[in-house]
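Please see the structure below; I have some questions.
Of the protein chains in this complex, one is absent; all others appear in place.
For subunit A:
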Amino acid sequence: MMKWSRLALVLTLSASFALSGCGGNNNASTEGNTGGNAAATKAPESSPDAAATAQDTLILGRGGDSASLDPAIVTDGESLKIAHQVFDSLLEYKPGTSEVQASLADSWEVSADGLIYTFKLHPGVKFHDGTDFNAEAVVFNFTRWSDPASAFKFEGDSFDYYDSMFGPEGSRAIKEVKAVDPTTVQFTLNQPQSPFLQNIAMTSFGIASPTAIQEKKENFKNEPVGTGPFVFKEWKHNDSITLDKNPNYWKEGLPKLNKVIVRSIPDNSARFNALQSGEIDLMEDLSPDDLSTLEGNTELQKIERPPFNVAYLGFNFKKKPFDNVKVRQALNHAVNKQAIIDAFFAGQATAAVNPMPPSLWGYNDSVQDYEYDLDKAKALLAEAGYPDGLPDTVTLYAMPVSRPYMPDGKKVAEAIQADWEKIGVKTVIESPEWATYLDDTKAGEKDDIFMLGWTGDNGDPDNFIYTLLDKDAIPGNNRAFYANEELHTILVNAQKETDQTKRSDLYKKAQEIIKADAPWIPLVHTTPLLAGKANLKGFVPGPTGTEYYSEIYFE
């Protein structure tokens, strides 16, 4: 029994030690902190030496971790963000836009029939492992993604983005990829695909080192090797990913940073605390609630990502009376979008008119929205044969989870519910758990009207309109079960057309048809917020949520 009293003594002693230690160590801890964050916060004013050499490490805080570092096998944004720094694709999006420009391919030619694309590759580029980037490497990668029997498709892998952009097995858009000479690669298509260049520029189709894949096999997804501005260094799962500067990067003068550390900090408020205390330099997904704190802090800056998403209410065409266009138009007139934006988005959103964001080419400015007008709504309902409002209670599905395009679906649904009440439409809001929600809306048996949204994958209108509203997308992403033959013809033609001006006109026409048919109530396009140190420069927020860190530097 003696040992227990001894234990108690130890406990007491250590407690008093800890208590007395607290007071005495304040100085030490402050010093330690200043040392640790010297480069980040205190350096400019406290030490002239540190001020002379500007900070060259960026610590970025984001909400989640990457699933995998091989961009070909993932579909989540967090994974693609890192891949974007390690890999280059043949083409890329001009920073801040969804416009395509040259990257690993210096130039390209398209045959008159739109079937053959010939890319001229940038000479002398090397992968991080020192091997050469050339046409053979491009062929290797595309073969890996398209060949179901590929030896480099590892257990559990699926190349989802390849399948969805270039068609699944059996209906592939790309017939053949061949190396003409070391710096020329030629793609032959089965049929013309107008978003082809747009697709090729996606991060998912970043070119990986064939040698590294052959050597590392399954482990490639943990140790990626590309040609990008940063070299993968270390991945501590759910904690941080460290990237080092690629000293031999083929683009002159880039990257400007020496090191990038990407940390996963799931809680928005905790992440913002970390930014304010100098533990990170840049953070993603600022809560609209923290906006006023951010704007009151001169050491920080607000960064806005261009809106590239849409949140909407969809009418279930399988249910009466939502197959009636007058009813749909009436309900369109009865949603006060501006009030919703002011109340729930801290102004960080714009009212949506069309199913795609205004920043995307092909957007139709001349389409007029159904203005907020309850009298018109009532009149339309009366025309549809419901002078006293709808007889049955409407089931409105509101999302149970927060999405970038809709931080709080239930609250927005409640606001809409109140508005509709005024025109005699009673609603009951249902928010089943997310998996059930997706199942139910896909089946279309339980919901009358549902809330959902979409963030663009690439810079093509096809990725919004065809994906979400064409009859081909039933069952699937077209959860309204809206099928319009005229629209379908236009969208299919737009896919085959190679002249962008003509395509743009087709999409503009499509938006007019959709507006008139009103299968949706487009709600908002949100502007996702980021926050960074005031001295951080060169960060160009990208619409699809992926950015190059190569141009970032600190003043």
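Rule of thumb we're sticking to: contacts are C-beta pairs under 8 Å (C-beta built on N, C-alpha and C of every residue); 3 or more make two chains touch, one makes a residue touch a chain; residues count from 1.
In this text, contacts and distances are computed from a predicted model.
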{"item": "Absent chain [UniProt protein name; select from \"Polymer-forming cytoskeletal protein\", \"Peptide ABC transporter permease\", \"phosphoenolpyruvate--glycerone phosphotransferase\" or \"Hydrogenase accessory protein HypB\"]", "value": "\"Peptide ABC transporter permease\""}
{"item": "Listed residues A:132, A:160, A:244 or A:383, member touching the removed chain", "value": "A:160"}
{"item": "Selected from A:179, A:274 or A:492 as touching the chain missing from the view", "value": "A:274"}
{"item": "Absent-chain contact - pick from A:261, A:291, A:492 or A:540", "value": "A:261"}
{"item": "Touch criterion as defined above, residue of A:252, A:375, A:388 or A:433 at the omitted chain", "value": "A:433"}
{"item": "Subunit A, residues in touch with the chain not shown (by the definition above)", "value": "1, 4-5, 8-9, 11-12, 14-15, 18, 26, 28-30, 32-33, 36-37, 39, 57, 59, 64-65, 67-68, 73, 75-76, 154-158, 160, 163-164, 168-169, 221-222, 234, 236-240, 242, 261, 263-267, 269-271, 273-274, 276-277, 279, 432-439, 442, 454, 457, 476-477"}
